[in-house]
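Just one protein chain is left out here, and the rest sit where they should.
Take a look at chain A:
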Amino acid sequence: MTDTLVQGTHSASSRPEGSRPGAVLRRAEARPIIEIQDVVKTFGDFVAVDQVSLTIREGELFALLGGSGCGKTTLLRMLAGFERPTAGRILIGGQDMTQVPPYDRPVNMMFQSYALFPHMSVEANVAFGLRQDSLPKAEIRDRVRQMLDLVQLGPFAKRKPHHLSGGQRQRVALARSLAKHPKVLLLDEPLAALDKKLREQTQLELVGIQERVGTTFVVVTHDQEEAMTMADRVAIMDSGRIIQVDTPHALYEYPNTRYVAEFFGTVNMFQGQLIEDEPDHILIRSDALANPVYVGHGISARGGATVWVALRPEKLAISRVQPDSPHNWDQGIVEDIVYLGGISTYHIRLDSGALARVTTQNLERMAEPDITWDDRVFVSWRHDNTVVVTG
């Protein structure tokens, strides 16, 4: 890619604000641009979107994340105006847009299939939206050139879409949807049609473009990594409901449910009972773990309640030496080692029969791994790295 875009991506990738609480506060001060209020959408008996309320702020790169059929695309299509909510309201820029047809909404959409007009050149595709506003010809020409420069497609202006590669088509679609300077850009799985390498590169490019134009982006994706890479905030959806809305960092480290913990990253999940419930600590006993789990803060659950202990693989440590703590460790046999270059994942079969996944970094090039298949090892974790969820 070219210099300008790469610069954009660098500043994007190095910005920590997406995961810094300060940045969230700053965003929180921004004006809400989209307000979704108690929106329900049913198709016959099927409830696609179930009582969703959500506020998206101006200038945000917001991701709707969920598996297929979770309602994220339906929600996006309601923002675009292709579907009317069964109940509830949608405000865009403070105005009620619930009943406004798509052609009168100040939002534009980038389609998953790109939906480029096959009988028009790249230029005509980008100009299409501007022509609808009857702008002067010279202005349309300038705006089209600006947009094509933004996505590095200037030399391809006269080509028809089918003469372009997948990545180029994706950028034409982006230029076309940005040409009208919409208040909000809706992106439906914008990178799904690209191969892995191009996708990773384009994720950062998209962020760079978003920072430059300052438009609010709402991205629908099923790819957790994509959401993490790009979004300031992520809403996780399941069965038509929003489960949690937060920064990628908060979703990963403070999931509010088992679903979020498991969907957003890899996790070792152990079911247990709350056996000691104090304001400053709790103790959990799990059938899967030999020793009780100690957590240094209280939770809002009664003693005896069923809870789940969520442990991220990279927060577990393995060693041949038995920890001398009464809590937060177990032992088992190394069943499998998945070598991924930078990291390795150890699959440890605990004595209870449960499986624990532990990732370690391969920091030394020549180092011989001291733990190998069928070794008996101890798995331990710090109490403040333990996440407890109640449902």
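By definition in this document, a contact is a pair of C-beta atoms (placed from the backbone, for glycine too) under 8 Å apart; a residue touches a chain by one contact, two chains touch by 3 or more; residues count from 1.
Operating definition for what follows: contacts and distances are computed from a predicted model.
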item	value
Chain not present in the shown complex, as UniProt names it (candidates "Membrane protein", "histidine kinase", "ABC transporter permease subunit" or "4-carboxymuconolactone decarboxylase")	"ABC transporter permease subunit"
Of A:53, A:99, A:132 or A:319, the residue in touch with the unshown chain	A:132
Hidden partner chain, touching residue among A:40, A:91 or A:115	A:115
For chain A, the residues touching the chain missing from this view	80-82, 101-104, 107-109, 111, 113, 115-119, 128-129, 132-133, 162-163, 176-177, 180
